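The complex is shown incomplete by one protein chain, all other protein chains being positioned as in the whole.
Presenting subunit A:
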Amino acid sequence: MADQPFSIALHRFPGGIALKLEGDLNKSAETKLLDGFEGEAELGKSIRFLTIDLTKVDYINSGGMAVLIRLARMGSKAGVHTFAWGITPHYEKLFRMVGLTEYMMIYPNEFAVMQRIEALGQ
């Protein structure tokens, strides 16, 4: 499988932002992924949830994990809950290994994440 370019699709939903990532997640994804959030004034106010769909991401290296950590920690500091789904057991193991699961909750699918968000919203 050749090198997959990284791309990101963003849409908003009531109370949060949903990111759909595609391609290889490595250090080069940093700019694309973080730039939109660093200037976001609504973080922690109207935006309380961040969901990340990793279904289309099949390669994540340490650089990519560092980016995810920064993103999740940035949200955590602003009071935003970060959720992710679509991760293989292998990467879930790696996320746990590097401590990413402290800031980002892993769920098996989008439905479970939305259920949890709904529960937290109530």
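Observations
FYI, a residue touches a chain if its C-beta (ideal position, glycine included) is under 8 Å from a C-beta of that chain, and two chains touch if they have at least 3 such contacts; residues count from 1.
We take it that contacts and distances are computed from a predicted model.
Between the listed names "Ubiquinone biosynthesis protein UbiV", "Protein-arginine kinase", "Serine phosphatase RsbU (Regulator of sigma subunit)" or "Lactate utilization protein", the UniProt record for the complex's undisplayed chain reads "Serine phosphatase RsbU (Regulator of sigma subunit)".
Although one chain is not shown, part of subunit A still touches it, namely residues 1-3, 24, 26-28, 59, 61-63, 65-66, 69-70, 73, 81, 88-90, 92-94, 96-99, 101-102, 105-106, 116.
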